[in-house]
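A single protein chain has been omitted; all remaining protein chains appear in their positions.
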Amino acid sequence: MTYQPDRSQYPNKKADGSLDIDLKSGKFLKLWQGPQHPGITGNMSVELTVCGDEVVEGITHVGYLHRGFEKLMERRTFIQCFPIVCRICVPEPDFNEYCYAAAVEELAGIEAPEYANWIRTLILEMGRINSYLMYCGGQAGSFGMGVISQWTTYVRDLMLDRFEELTGARIYHMFILPGGVRDRLPEGFAQRMEETLCEIESTMSDVYNTMYCNAVFKKRSVGVGVIDIDLMDAYGVTGPNARAGGVAKDVRKDQPYLVYPELDFEPILGQDSDIYTRADIRRQDLLQSVDLVRQILAKMPEDGSLMAKIPSVMHWKIPRGETYIRGECSRGEYGYYLVTDGSGYPRRVNVRGPSYTHAMALLERMIVNLNIADVAGLMVSLHTYPPEIER
Amino acid sequence: MKEELEKRIIKGPDGLEFEVEPLRDYYCEAPPTVMPAAYSKIVEDLFNWARSESIWILGFGTGCGAIEMRPLMTPRFDAYRFGVQWRPTPRQSNLFVISGYLSVKTLKRVIRSYEQMQNPKYVVGLGSCTINGGMYWDSYNTIKRLDQYLPVDLYIAGCMPRPEALLQGFADLKKLIRSGKAEGANEYAEKFEWYKANQKKVINDWDMPDYNW
Amino acid sequence: MHELYTKLKQYFPLGELIEQRDNLAFITLKQEQLRPVILHLRDKENYTHLVLLTAVDWLEDNIFQLTYLLSNRANATDIGLRVMISRDSASMESIHDIWPTAATYQRELREMFGIDFPDSPRVNDDFILEGWNDIPPYRRDFDTLKYSEQTFSQRPGRETKDPAEHMKQKLYPDGA
Partner (left out) sequence: MSIRDLLSPFSAWKNILRDPVTIPDPLNDRPGSDRYRGFHQNDNEKCIGCGTCEAICQNGAIDMLPVDSVATKEGDSGLRPRIDYGRCCWCALCVDVCMTGSLTMSNEYKWVESDPDAFRFTPGVDKKFWDNSELGYKRPEEHRLVSPERIEMREMNVESRIDSFAEIVHGYSIEEAQLEADRCVACGLCIATCPTHMSIPDYINAVREGDYEQGLRLLYETNPFSNVCGRVCTRKCESACASRHEGEPIAIRWLKRHIIDQIPHEKYREIIGDPEPSTGKKVAIIGAGPAGLTAAFDLVRKGHEVIVYEAKAAAGGMTRYGIPEYRLPYDALDRDIETIVSMGVQIVYNTRIGADIPMQQLTQDFDAVLLAIGLQEGRQTRIPNSDHEKVYRAVDLLDKITAGEEFHLPHCAVIIGGGNVAMDIARSIARLQKQQYGQVDVVLTAMEEQQHFMADPDEIKEALEEGIIIQDQCGPQGCEIDQSGKLIGLKTWKVLSIFDSEKRFAPVYDNGDETIHACDTVIEAIGQFSDISLLGDELTEKLEWNRGRIQIDSDGRTSESWLWSAGDCVNGPDVVHAVADGHRVAASIHCYITAD
């Protein structure tokens, strides 16, 4: 028994395909979800036009977090850019550090030492775990299950403790810099990490029982927010969002970077492409990342060089060139397009966050005909972080 | 002006037509006034004690610092035991935590949210960005000094401050409130013209009344 | 990559090829060649995924470089198509009908670089900025520090001294 809304009042389409919404008719209501709203992910907003309790049009508004990184980086030297890039994505900052460092290394002709690459991979996977844990809490919260986020935030905090002892900071680690990484693993790190991983696994099994095997959650997420397979390319969908629809795309496999070729894993695929499948893909991805962290700690060399020889950072110039570096973050493809012009400053940096396409064009398309109550759930299920949209 | 702010005639479900003028109907034009302290010091102290023990934060993550709010709301740091909790609407909140940098676009929303909060209300600035621009000191889109636009009671150093530092901040704020020094709302009312002038200097498309609550 | 380039060259006049990596190359195109090349790559060569669309301001040459980065999901290779357009009244054909998601990129370029994409949906709406009244901020001739100093007030009381100058004043003020 599916809900059949009364669509007799719906607006007609105009010749150019847009909707003919006459606010004066009294049939429609404008509803702002965000920026100050509990049902929005971060500081952004969606301007909904509703008819009854169904959305007829949704327009994403971003820019509340715009700091102009791409401009600021143009007036910072290559080393000075390194601390600022992580701010582009708060919940998972490390991909910025990695992509930026890798782009600079490629254009400057530097190769990071192997040991540093192992540590980088470790940090990236830890970051993915964190991001997924945040997602789980958010997804459950968007459907009214507050307790899940209480659990996942706690275990995420344990992971932040590991980050803190490894990198010296909780959120903005500033640890991966062009040329290598800052420091080696602290004494006894692997063991404490193992304890944290066990805690995460046990929490995730609780989450599985209470969220994924929950009639309420299933009822609200199965079959809702389906991304058709033919939308994947048109809207540039990547990451778990694409894999939930059976598109086997994982940058870690397709264009392996760092030490991923030496790790044993397979991209996790789904079929149905709805909110539930995406949530489940992310849960499995999280567990896969837990496994990858274990693999990394088991396989990584005991010790090695941390930094490649880099030019003196005070006068570092990079010859003219351009490149694009991508990595598979928890939300999809994270990329840095870097252009250099032979000076000591980047000519242009463009950050391609996965949320850019997911939260703008895709969300606006998916939100139509959705129940107002499901808007938050859909938005979370696309796993978007506003700061990487507007940078 | 945006279409939805224009004056218009609306036909209600019962068939009656009525005029809507959003800028007049949805907002109040009265400027804020200074709230005098209670007549007796003992009563005022009692009020302040009560205020200090019920810090209700507006759930508006204006910048990166918002990410450290969630650990505070959850069992590990559990700010609730200190009388701190989060509310979804400004009407129920008395503390606005400005979590870091404010883009001009957000500043506009922050001002609206702040003005909608009930007196007495407090503002805490998180991190370098609220003090002197932080790492966005040369950005064209972020304000540099929060105290030019809102009265700030406390600043917490860090980029971003950890949950423990925030708890320290709440503890200090409580002391401030108890001692009767957290008079931001009154200061805002007193220097209302100055604050408005500063706000309007950076917000170019000011399409709302000066005071909206 | 070279193979593909030779193949494309049979159909279209192409500029130089820069092979950055095994799986990433950049090809420079004439403005009017962009649409046919993109359609060819998308439909015949399986470059179905638009990774990004962005611009680079070469102020000294009075040129905007538009970079369309296309990805072939099957063999995991990327091609960056570079189109140079004049900075004066910069305008470019929209490709939102090929990839709907391009409309977002075009909106951003319109706002941040001032490059027009006629017919692109909502291209003239405010996107990231609100009430912006200066030249588009990503242009090289926009000085963010200057703008910031003029618009926002910094906290007073900062001063600094140059070590060499300070030592001169302290140790050899008369210059010898």
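For reference, chains read A, B and C in written order, and residue numbers begin at 1 within each chain.
To be clear about the criterion, a contact is a pair of C-beta atoms (placed from the backbone, for glycine too) under 8 Å apart; a residue touches a chain by one contact, two chains touch by 3 or more.
Quantities reported herein were computed from a predicted structural model and do not represent experimental measurements.
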Displayed chains contacted by the hidden chain, counting the whole assembly: A, B, C
Hidden partner chain, residues of subunit C it touches: 155, 157-168, 170-172, 175-176
Residues of subunit B (touch criterion as defined above) contacting the omitted chain: 75-78, 81, 125, 128, 131-135, 137-138, 145, 147, 152-159, 161-165, 167-169, 171-172, 176, 181
Touching residues (missing chain, whole complex) on subunit A: 76-77, 79-84, 147, 154, 161, 164-165, 167-169, 172, 174, 182-184, 186, 206, 209-211, 213-215, 218-219, 305-307, 309-316
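Going forward, only the chains that are shown with their structure count from here on.
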Those chains which touch subunit C and also touch subunit A: B
B-C against A-B, pair bridged by the larger set of C-beta contacts: A-B
Centre distance in Å when subunit A and subunit C are each reduced to the mean of their C-alpha atoms: 23
Whole-Å gap separating subunit A and subunit B, where each centre is the average of the chain's CA atoms: 29
Residue list for subunit B, restricted to those that touch at least two other chains: 105, 138-142
Numbers and ranges of subunit A residues touching at least 2 other chains: 63, 66, 68, 71-72, 75
Residue numbers on subunit B that touch subunit A, as the complex places them: 3-4, 8-13, 58-64, 66-68, 70-71, 73-76, 88, 90, 101, 103, 105-106, 109, 113, 135-136, 138-142, 159-160, 162
Footprint of subunit C on subunit B - complex, ascending: 104-105, 108, 131-133, 137-145, 148, 201-205
In the complex, subunit A residues that touch subunit B: 23-26, 30, 35-38, 42-43, 63-68, 71-72, 75, 83-84, 87, 90-91, 134, 137, 149-150, 153-154, 156-157, 160, 170-172, 387
